[in-house]
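Heads up, the thing below is written out as structure tokens.
Note that one protein chain is taken out, while the other chains of the complex remain in position.
Note that the chains are named A and B in the order they appear, and that numbering of residues resets to 1 at the start of each chain.
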Amino acid sequence: MRSLDVLDHVPVGVFVLTPEFKVSFWNKVLEDWTGIERGDVVGQDVTGALPHLREGRYAGRLRTIFEGGPPAVFSAQLHKHIVPARRRSGEPRLQHTTVTPLRDEDGRVSALFAIQDVTELTKRSRQYRELAAKVQAVNVELEGFAYSVSHDLRAPLRTMEGFSVALLEDYGEAIGEQGRDYLGRIIDGSRRLDSLIRDLLLYSRLSRQEISITNVPLDAVVREVVDRLRSYLNGELGNVETQTGLPHVVANRLTLVQVLTNLLSNATKFMHPDREPQIRVTAERRDEGWVRVWIEDNGIGIAADHQERIFKVFERLHGDDEFPGTGIGLAIVRVGMERLDGRVGVESVEGEGSRFWIELREGTP
Amino acid sequence: MQKLTADQTDGLTELINIGVGRAAGVLNDMTESHVSLRVPAITLLSQDTIDEELGDMSDDLLASVQLRFAGSFSGTAALVFPTESANKLVTALTGDDEDDQDLDEIRVGTLNEVGNIVVNGVMGSISNVLSEAIEYTVPDYKEDVIANLLRADTAGAQMTVLLAATHFTIEELRLGGEIILLFEVGSFDALVAALDQLMEE
Partner (left out) sequence: MKQRSAVTVLVVEDDANDVLLLKRAFRKAGTEPFPVIHVVNDGESAVRYLGGVGEFGDRRSHPLPDLVLLDLKLPRMSGHEVLAWRSEQLPLIRIPVIVMSSSQEASDIARAYDCGANSYLVKPVELEVLVEIIGALQGYWLRFNETAAVTEPRTFGTRLAT
């Protein structure tokens, strides 16, 4: 047998078994793992140290090896152990073993056992599994929460709004000017709360829902968003200039529509009082297959200090009287771009205008 | 691409069935379950048509165990586990009660062994027929789409692929599924000749 001493220096437990089931090599790593000294096992019958290898479930497969057959694998989950090895803490070492035929000069075939310690790997897999289960449970909980919000939280709002309107319609004369003003405020409040709930649900849905990623034609999507916004605002969208011949991007269409809708509606909302609104949608190719889409306006702009935090939920820079809104729009944009594996950002000078951008991978038409 | 006569196809199918049968025996000895494996038919394909043949899973990431061999008959043997089958098998063989999971390291190790047993069973019956030694490499575990599972190693050469869809059933659990045994070789000539000779005798 050629010298196997080099195998003392690999982080793998190695031993060799002859066709007579005698141990002919036992490396240092195994001495360390099992506490069995090389001198006590080499030359001995396997029955002493590893009696189970004589059992049918091992012996049969080992015989194939001795006949020069293909290597055999013994996994940690299906076999308690190949060698009796414990760590210092007393826990068993989990072992993944590959057995290969080893031919000597005379053509005699022995079996070379190479044993990997997979204890750490297994532990980490378990931890990961537990973590995944927890995340799953939290998600289910969240789903239930959203369900309840969708169904239960909006019903009382309908009552408040509906009966205030009914009261105003049927008894508006009787309650006088001030009464009507109060009712108007109740109605406004209910509607505000309703848009908050709706936006929050949209936000949570976007982070939970499974989406499919495909090639999306940016041209068509931008046109769709602009047209829809225009009809929603009864044509009062102002001047929107869109570049033609925009490329395809890798995205989910509905999510992209949502993202662009929010950015464009902001661009139309935060207008400067002294200027005709000018909005531009353009795209450019960046490095390494990225496409950047710009949504630019000449509105009120955003001070540098605030440019990061406006992407968080509920962060607004203005009161509801000045510019109505929920403060969730850009949070939806951020989560949407995360779901699309894209990026988002803004460049802006306060008082001059803002240039929001999103980046996605270019797709194939 | 190579063509086989009906007799040759029958002979080869039987040979493979003997192999998977032996593998099932090993699995049953090792675990408490009663697994049976059966290959109803085999198909010879060119590399380019594998995708078509396995079209409905051509986009899935599949787990596979591969073994390369050389001798009078040489190439690659691979056992491919469609995702659902992989989960069923590991769950059934290990008694692991958590169903439908990602393949983590532990489960990958188990699949690796199951694949090894099946491939070895079949290689065993093939080498019996050839009566000539075959050299093997250490088995390899890969996850990839079907198109990349085999081709990577044999760029250029025109290879023939033998596809054996293998049904497994585990009686107590009333559970079944399909795994796919693939052989990618330059030629089946040596094996077919040996088989012909065997049948004449």
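The definition used in the following text is that a contact is a pair of C-beta atoms (placed from the backbone, for glycine too) under 8 Å apart; a residue touches a chain by one contact, two chains touch by 3 or more.
Note that the coordinates shown come from a computational prediction; the quantities given were computed from them, not determined experimentally.
Asker: Based on the whole assembly, the unshown chain contacts which displayed chains?
Answerer: Listed by label, the shown chains it touches are A.
Asker: Thinking of the whole complex, not just what is shown, which of A:44, A:119 or A:150 touches the missing chain?
Answerer: A:150
Asker: Kindly state which of the options A:165, A:186, A:213 or A:317 is in contact with the chain not pictured.
Answerer: Answer from the full complex: A:165 touches the omitted chain.
Asker: Of the residues listed, A:45, A:194, A:219 or A:315, which one is in contact with the missing chain?
Answerer: A:194
Asker: Which positions on subunit A touch the chain that was left off?
Answerer: Subunit A touches the chain not shown through residues 146-147, 150-152, 154-155, 157-159, 161-163, 165-166, 190-191, 194, 198, 201, 205, 209.
Just so we're on the same page, only the chains that are shown with their structure count from here on.
Asker: If you average the CA atoms of subunit A and of subunit B, how many Å lie between those two points?
Answerer: Once rounded, the distance between the two centres reads 34 Å.
Asker: Considering only the defined contacts, which subunit B positions touch subunit A in the complex?
Answerer: Touching subunit A: residues 26, 29-31, 67, 69, 90, 93-94, 96, 98, 101-102, 104-107, 109-110, 112-113, 116-117, 119-120, 123-124, 127, 133-134, 136, 138-139 of subunit B.
Asker: Can you tell me which positions in subunit A touch subunit B when the two form their complex?
Answerer: 56-57, 60-61, 64, 68-79, 96, 98, 100-101, 118, 121-122, 124-126, 128-129, 132
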